[in-house]
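On to subunit A.
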Amino acid sequence: MGMRSVRAALLGGVLAMAGGLTALAQEVGVTPDRVRIGMFAPLSGPSAAYGQDVLNAARMWFDKINREGGIHGRQIEAVVEDDRCNANDLVAAVKKLVEQSNVFALNGGSCSAAVVAASDYVVRNRVPLVMLNASGDGALFPPNDYIYGAFSISQHAAGGSAVEFAARHFNARRIAYVNHDDAYGAWNLNAAKFQAERRGAGLNVQSISPNITDVTAPMVRLRAANPEVLVIMTYARPAALIIRKAMELGYRGPIVVAVNATADLRQMVANGGGPEAFRNVYIQEVLADLPGSARLQWVYDMYRQAYPQLASQEGRPQVYMPYGLPSAMSVTRALEAAGPELTREKFLAALQGLDFDSGVMAGPIRFGPRNRAAQQAAIYIKYDGATMERVPGSFASDWRFE
Partner candidate 1 sequence: MIEVENLTLRFGGLVAVNDLSLVVRPRTIHALIGPNGAGKSTTFNCISRLYRPTSGRIRVLGRDVSGLRPQDLAPLGVARTFQNLELFGGLSVLENVLIGAHVHCGGGLRERLAARPPAVIGHVEHLLERVGLAEFRHAQASALDFGRQKMLELARALAIRPRILLLDEPAAGLRNREIGALDRLLNELVERDGLTVLLVEHVMQLVMAISHRVTVMNFGARIAEGTPAEVRRDPLVVEAYLGQEAAHA
Partner candidate 2 sequence: MDSEVLFLFLQQGIASGIVSGSVYALLALAIVMIFKTSEVPNFAQGEVFMVAAYAALFLIVFYGLPMWVVIPAALLFTVAGMMLFEAGILRRVKKALGEPVNLVIATLGLSFLLRGLVRQTGLGDTPRSFPSLVSTDPVQIGQAMLTRLDLAIVGTAVAVMAAVFLLFNFTRAGRAMRALGMNPKAAALVGIDIRRTHAFVWGLSGLVSAISALLIAPKILMTPEMGHVAILAFAAAIVGGFNSLPGAVLGGFIIGIAENLVGLFVSASAIVVTPFLAIMAVLVLRPQGLLGGRPQMRKV
């Protein structure tokens, strides 16, 4: 071979490498026909009920989008890991998705405490994280560029909404407020105070330990202040005790219950003193309407179509299933808005600009320059142990992070 041909071969080789490098310069997890999303939720263990069907709902939404042609010619490829609702397994799942599966973005997390544990890693590695149904206040305030969540409702907004309902619906000026003396309690109280001030109402706060067994002292104190509405922001067991004690102390006014981590309302009525104690009780709900209503029928129809075998089983779909939809919708809308030249930066910018009605939740899914918490509103359902009656309208929390 002559010198000329050697030079030609070398030039050809360099050009080929340059072409290859250009291909490498494309974003992680993105190819011309696929975008890879890393999903995680508790799929096994005692908390599986918080995650399995939520993740299924998100996936069925991705499947629908894929069937309709994908986004900018790209099909959504979901890689799924089980986080078992604890910090260790969740962080391990996230690392695996980012480092081994090379995903473009993460869409996962049903358990607040666990998901917050991954925030350091996610921010350091600049991977977008769109939570599933976790409220995740610890990772959303103060806002950072990479993490979006609270598609069910943030802990802050739960408190603010409950106070808004008490103040607006009952015209209450004296509101009794019972929360826990932990981080979650501090968060919901923060927004509750803001809302009360805005409405010109006074809050009488009792912060109790989640392990409390005797609620007499805080309840007697509240009763002495003669409240017009009692707002309960606790776990199911203390809530039942409080409702019971309220009745024992002769309180007959409205009670608003925003219970964390409960699905069993009938058990709560049994624990709380029976239908007699539930004559004036309102339950906070973050879906757009009553679970059995016509407005949400499409969600359950979609689930039945996507998972016919599961849907025929007892206890399916799980209670929190619909919450997966607004999260997945946010992912697909942001992918769409980011355009065909897909990068993580464009995706994140698109997320920040989202403002849409999912048709599933009580309020719009809305982010902003300083807001990473999607859903801020709730509806309220009067429940007496037998019938559910929705109070018209939805009640939003006005507090925003400064």
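A few points about this structure:
Here is the rule we use: a contact is a pair of C-beta atoms (placed from the backbone, for glycine too) under 8 Å apart; a residue touches a chain by one contact, two chains touch by 3 or more; residues count from 1.
How these were chosen: all candidates are chains of the complex that A comes from, given by their letters.
Computed from a prediction, not measured in an experiment: that's the story for all the values here.
This complex places one of the candidates 1 or 2 in contact with subunit A: number 2. In the complex of the two chains, the subunit A residues touching candidate 2 come out as 181, 206-209, 211-214, 216-218, 220-221, 224, 236-237, 240-241, 244, 248-250, 264, 267, 270-271, 273.
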